[in-house]
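The complex appears here without one of its protein chains, the remainder shown in place.
== subunit A ==
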Amino acid sequence: MEKPEKLIVDGRRLDGRAPDELRPLKIKAGVLERADGSAYVELGNNKVFAAVYGPREMHPRHDQQPDAAVLRCRYSMAPFSVEDRKKPGPDRRSMEISKVTKEALEPVLFLELYPRSVIDVFIEVLQADAGTRTAGINAAAVALADAGVPMRDLVSSVAVGKVEDTIVLDLIKEEDQFGTTDMPVAIIPRKKAITLLQMDGHFTKEEFKQALDLAFRGCEKIYEVQRQALKEKYAIKESG
């Protein structure tokens, strides 16, 4: 990928968005027949599936927790999801993302209702264009709700960053690569509690506050789409 001359021209980004604008977002719940719960998320050029299995019996047995369910997450990128073929299988990056995804989702689940069991979440990235971990969290939250797992709230997630001294929402690949900062954030929208916050690059204190505020506003919008996706699955279709 070559560096574009300018990432922001006249207040518009490479794909024509304003700095505080999300990419087009589409979420569909209950897309996989064999999973207990599933969701498909399209955020711009990101295409992500999440599948939830469980609560089910935990294997291996010694990983069971006697008083609560265990949440297991696996984030994985398809070999064809990026420009240069990605070697399949877990690597350093995907294991890190699996771990932070698990920790981002755990606080909303009533795990104590299902002692000794496990809830498996599989996130599969089919097409990547920066922000796949946030898209994965959004999909996983909808898939968990679709599986009927009791939750305190959904989890919504988006990345913010700094590109040519402008704070922007929801970075695309070029902005992620040639921008100054990328900061994925996941929140519990109802409580305004942060469950994931990573940062690559640097912000001043003021910029950080501004960026976090922007992330919260982005998450609110995503939260609304997530809720709609769940309700739509059961919307009564006009019989005709």
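What to note about this one:
As a working rule, contacts are C-beta pairs under 8 Å (C-beta built on N, C-alpha and C of every residue); 3 or more make two chains touch, one makes a residue touch a chain; residues count from 1.
The criterion applied here is as follows: contacts and distances are computed from a predicted model.
Within the choices "ABC transporter permease subunit", "Hydrogenase expression/formation protein HypE", "CoB--CoM heterodisulfide reductase subunit C" or "Exosome complex component Rrp4", the name that UniProt assigns to the complex's undisplayed chain is "Exosome complex component Rrp4". Looking at A:Lys6, A:Lys26, A:His202 or A:Lys231, the residue that reaches the missing chain in the full complex is A:Lys231.
Across the entire complex, the residue among A:Asp153, A:Glu207 or A:Glu220 in touch with the chain not shown is A:Asp153. Only one residue from A:Ile8, A:Ala145, A:Met183 or A:Leu196 touches the chain missing from this view: A:Ala145.
Where subunit A meets the missing chain, the touching residues are 36-37, 54-57, 66-67, 69, 108, 110, 113-117, 145-154, 189-190, 227, 230-231, 233-236.
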